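Only a single protein chain was left out; the remaining protein chains are all shown in position.
Then we have subunit A:
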């Protein structure tokens, strides 16, 4: 239930500022410690593409996470440019990442440290061709070749 209180301008929160906050805000701050935040920050940047998911790519434990993995697989994202974190294996990460991203669900995709979205957004971008463009632009997959037929005529 703490999820409801987990949205605040967290980046600007410092101990001095926290004193003036309401009780729920303070709770939210305490919930994601500076340490946990720093860890997630590192995780987000640990690879060009980072996916926070339930389960692992070979054994997803949720249909939404499975779909995310499959889409990335479809685009041929190479393993060395991708890292996944199993939030089911780490309770602190599971709740922490939701607050960190200000996003209520898992999976969550980051590309070069930037939050891209969850499963719906990922699938939507896959369909529109935006995902491929994004992956190419970020040097995660090579331009053209392999996926000629999937290439929407992006100018």
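Quick note on the criterion: a residue touches a chain if its C-beta (ideal position, glycine included) is under 8 Å from a C-beta of that chain, and two chains touch if they have at least 3 such contacts; residues count from 1.
Simple rule for what comes next: contacts and distances are computed from a predicted model.
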Choose one: "Bola protein", "E2 ubiquitin-conjugating enzyme", "Prefoldin subunit 6" or "60S ribosome subunit biogenesis protein NIP7". The correct choice is the protein name in UniProt for the chain not shown. "Bola protein"
Which one, A:43, A:111, A:125 or A:141, makes contact with the chain that was left out? A:125
Where A:36, A:67, A:88 or A:136 are the choices, the one touching the absent chain is A:67
Mind listing the subunit A residues that contact the chain we can't see here? 1, 3-4, 7, 64, 67, 70-71, 73-74, 102-105, 115-121, 123-127
